[in-house]
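Structure provided below as structure tokens; questions to follow.
Removed: one protein chain of the complex. Kept in place: all other protein chains.
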Amino acid sequence: MSVKIYFFAGLREALGVSSETLALPTDVTSVAALRDHLAARGEPWSALASTRNLRVAVNQQMVGFDTALHAEDEVAFFPPVTGG
Amino acid sequence: MSVKIYFFAGLREALGVSSETLALPTDVTSVAALRDHLAARGEPWSALASTRNLRVAVNQQMVGFDTALHAEDEVAFFPPVTGG
Amino acid sequence: MMATHISVSVQEADFDVGIEIAALSAGRDDVGAVASFVGLVRADKLENIKLVNVKVDAQDTVDTVHAMTLEHYPGMTEKSLEAIVAEAATRWSFFGARVIHRVGRLLPGERIVFVAVASAHRGDAFAACEFIMDYLKTRAPFWKKEDTPAGGRWVDARDSDDSAAARWEE
Partner (left out) sequence: MMATHISVSVQEADFDVGIEIAALSAGRDDVGAVASFVGLVRADKLENIKLVNVKVDAQDTVDTVHAMTLEHYPGMTEKSLEAIVAEAATRWSFFGARVIHRVGRLLPGERIVFVAVASAHRGDAFAACEFIMDYLKTRAPFWKKEDTPAGGRWVDARDSDDSAAARWEE
């Protein structure tokens, strides 16, 4: 299955990427597994591990990292929001 | 001494007068005495006695009826304010 | 430290809300928050008067248009509003406040009162604005008269707004 992934703010800048569509390996079935899968790409992707209090949303809802992923999910990683 | 007297709202309408300048008898030295002095004129001035919770201001400050009067004071009688 | 700028108007004319709010932060970069309030004449406040209008057909709705007339004490009203704002300035920190209150005849849906407070922080702006409104609705020298088919009727002072103002007491 594939998911659409977004990155925002400092994380987006660190990665140099704002979004990508990714076909997931079969063992990547949760948000945490996806984060680790991306971070394992090496620099600059290790920013996903080093971003303090990394937050994640699935289908535009803030969720925990144990959340399961489904085909066509929209996943977004970002630092804590600073508000408006 | 003389004072300037104002009447507002329902009291003004009941009296048919919005203001007058009055030379006070020497025994009228307080707000209460002024009210009684005016009410003693008979109809429609007895409205000053019948207005529920009659309020008074001297020189544009709300005061009690025992407040002393001085020459050139501005005295205003009115019903309780209804606010804006 | 700059003095708090207080501006109070009691007038028959309507006012421009956007211009008034913008004026409170014009030319400065230290205002982070402008809280404001617009009060309007509500038709249902006068709805008891509707009862005396027998509604026969659609044409009769013309008869159920009500109005109110607001009287004030020129001079004292402005002073009392300025005093309210000055008291707010002792409780909260803000740069400026604008109060406009209309008098005369007003129809349902019309703007009647405007209060805006400009501060660095939204907490101060909101609290001062609401405080000024609560006092204004209870203690400022205004008297309301409702138009009725039988003529004008002066509104009695109410208790509900007094309790809103009372919560600010120590």
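Here are some notes:
Going by the order they are written in, the chains are A, B and C; count residues from 1 in each one.
As a working rule, a contact is a pair of C-beta atoms (placed from the backbone, for glycine too) under 8 Å apart; a residue touches a chain by one contact, two chains touch by 3 or more.
These figures come from a predicted structure and were not determined experimentally.
Shown chains touched by the undisplayed chain in the intact complex: A, C.
Mapped onto chain C, the interface with the missing chain covers residues 16-19, 21-22, 25, 27-45, 108-109, 120, 122-123, 125-126, 129-130, 133, 137, 164. Summarising the interface, chain A meets the missing chain with residues 6, 8-10, 13, 53, 57, 60-61, 76, 78-84.
FYI, only the chains that are shown with their structure count from here on.
One simple way to say how far apart two chains are is to compare their mean CA positions; for chain A and chain C this gives 50 Å. Chain B and chain C, compared by their mean Cα positions, are separated by 27 Å.
Multi-chain contact residues of chain A (touching two or more other chains) are absent. Residue positions of chain C with contacts to 2 or more other chains are absent.
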